[in-house]
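My structure is below; once you've seen it, I'll send some questions.
All protein chains but one are shown in place.
Letters A and B mark the chains as written, and numbering starts fresh at 1 in each.
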Amino acid sequence: MAKTNAGRFFEDYAVGQVIDHAVPRTVSGGERALYHALYPARHALHSSDEFARACGLAGSPLDDLAAFHVVFGKSVPDVSLNAVANLGYAEGRWLLPVHAGDTLRSSSEVIGLKQNSNGRTGVVWVRTTGTNQRGETVMEYVRWVMVRKRDASAPAPETVVPDLKAVLPPEDLVIPEGLDFSAYDFTLAGERHRWGDYEVGETIDHVDGVTIEEAEHMMATRLWQNTAKVHFDATFREDGKRLIYGGHVISMARALSFNGLANAQLIVGLNGGAHANPCFAGDTVKAWTEVLDKADTPAPGVGAIRLRLVATKGGAPFELKDDNGKYRPEVLLDLDYWALMPQ
Amino acid sequence: MAKTNAGRFFEDYAVGQVIDHAVPRTVSGGERALYHALYPARHALHSSDEFARACGLAGSPLDDLAAFHVVFGKSVPDVSLNAVANLGYAEGRWLLPVHAGDTLRSSSEVIGLKQNSNGRTGVVWVRTTGTNQRGETVMEYVRWVMVRKRDASAPAPETVVPDLKAVLPPEDLVIPEGLDFSAYDFTLAGERHRWGDYEVGETIDHVDGVTIEEAEHMMATRLWQNTAKVHFDATFREDGKRLIYGGHVISMARALSFNGLANAQLIVGLNGGAHANPCFAGDTVKAWTEVLDKADTPAPGVGAIRLRLVATKGGAPFELKDDNGKYRPEVLLDLDYWALMPQ
Partner (left out) sequence: MAKTNAGRFFEDYAVGQVIDHAVPRTVSGGERALYHALYPARHALHSSDEFARACGLAGSPLDDLAAFHVVFGKSVPDVSLNAVANLGYAEGRWLLPVHAGDTLRSSSEVIGLKQNSNGRTGVVWVRTTGTNQRGETVMEYVRWVMVRKRDASAPAPETVVPDLKAVLPPEDLVIPEGLDFSAYDFTLAGERHRWGDYEVGETIDHVDGVTIEEAEHMMATRLWQNTAKVHFDATFREDGKRLIYGGHVISMARALSFNGLANAQLIVGLNGGAHANPCFAGDTVKAWTEVLDKADTPAPGVGAIRLRLVATKGGAPFELKDDNGKYRPEVLLDLDYWALMPQ
């Protein structure tokens, strides 16, 4: 038992602590191909080197969410192995594209702690940073999780609740160097609607659905070296079900949103997100989007668009919460992000 | 609704119209590895760079059918999203090998239209062309599909039925530049029988079978960015079944045909094909081949062989049609193609 990782418990965290996560990962065309096999991902910038170069990039970067998953996956053994719940995300920013050949590592700083009144669990806030082989930060985000205490009688730490931005202001978003949508090819991108065609408050039903299989969500989750037992071991939960990694639902919903948002090419900001209900194999995931905001950017022809992306299991589009303000049972995900779109 | 692609209906097509399909795709070793994971593909020329170089090529090209699937997949949102049936293929030719790093796009020209007598559907013929990043055509084929009308009262277009070759004559086949089988290594290829050993009329039972899983056919179909709902959404059909992409059956049957036709290394022509019956997860696919024709080619040591490849779900080999000339219910695929083989 001493040699295996039992994970950290609530009393093992201290504000200011920095945890360097294990298992750096070099990505290649293999990860890209698998991402296309596991999700109906079709954004042209992530599919074609030629298209990406025509937009001013060095080549087609790894899907933004794949980069997120790699960075996130490394944090699981240190942050969420004993998590009861993944409570939220904030201040997520993509700072540099990830290309084939890059090696990613990640680390997390504990930025908040709050013991729950039951004395048996507490909330831990971490800011996780992904770094490439040149030591450059490729992305960062805050997440908070509810973690078990090892010993309920351990003293409660001083409560520190970080002051997090509810929404990233557009000026915080980082546009990849060189990005230029002024000669954007709308035909190759698969969508004629541009930034100016979307209105704040507009909703889009992405129409398509995918019924999820055990083999697929496990392969996806493993690919990011996320090894939380609950995703893989059918004997772990009493009901014999394997809980699907929340990030799998994020990627599935984002890929489905191509149909109506094919030009929302790059994700640059993650304002928040809730995994409203668990997802299991056999669920048919559908998605809809609400346009929350729009902003200009300094890059040529590039606009920012803030989107609420909702994934449901067979629910009617555009219904999110019940009369008590609770997520409806068919809602899987409520994600708030900034993307870049041609103007 | 306005932002999502509802697909074209029969009255949206006109003869002579050229549709440039969206989402160019750069392929890498990732697509090759996945092709080997999804199908029991073992043709040495598509497996080994060394073997391919010994045959005069620059390296091991992407499997011919993978190239076909990439080109085909792009056409789905524009051609077959509202298709009732995929009726046939003709005049398919592979014109240039596809290598890792190549970026493929595709476009289709409408070459025929014929409204059905019921007034609610019509047949659309398109010639689809795949192009690489240098603007070179890598393959082309004709397919025809039955498509719904949006409005049954829309006027019928003038009927144009294209004049298609029932079989490509050998002189139409394009041999990859430099291909030379004169120093072919039969041991490494896994089969001692060469072009001269196959006789017209000969039949081969490929013996092996593969039981198909949902996760596999969905991953394969997504990999080619073919997003037709019916393959992914178990709630789409009334029977709760996901229809397997016909191309998945083609690739599975072709891979199974290695056992008996390991030297039929490259596919260069597609004369025709019928998806005789639908395929679903749980079906065990088997395959048999009939040698239809043979021809010389100008390339050193290279012969062409015309093969009928039949896939069945558990059927006895060599039985194709019933007494009324209809495909037997266990027949999934009847494909007529030209391959290249060492002499």
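In the analysis below, a contact is a pair of C-beta atoms (placed from the backbone, for glycine too) under 8 Å apart; a residue touches a chain by one contact, two chains touch by 3 or more.
If you're wondering where the values come from, they're calculated on a predicted model, not measured in any experiment.
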| item | value |
| --- | --- |
| Absent-chain contact - pick from A:R53, A:R148, A:R194 or A:R222 | A:R222 |
| Among B:T4, B:S28 or B:N277, residue touching the chain not depicted | B:S28 |
| Sole contact to the chain not displayed, among A:A85, A:A183, A:V200 or A:A234 | A:A234 |
| Among A:E11, A:E31 or A:D63, the residue in touch with the chain that has been omitted | A:E31 |
| Among B:V124, B:I204 or B:A228, residue touching the chain not depicted | B:I204 |
| For chain B, residues in touch with the removed chain | 28-34, 36-40, 42, 44, 47-51, 60, 100, 187-191, 193, 197-198, 204-211, 213-216, 259-262, 282, 284, 314 |
| Residue numbers in chain A that touch the chain omitted from display | 1, 3-5, 20, 22-31, 33-34, 77, 100-101, 103, 105, 133, 213-216, 218-220, 222-223, 225, 227, 229, 232-236, 242 |
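Simple rule for what comes next: only the chains that are shown with their structure count from here on.
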| item | value |
| --- | --- |
| Fitting chain A to chain B on CA atoms, where both chains share a sequence, rotation angle to nearest 5 degrees | 120 |
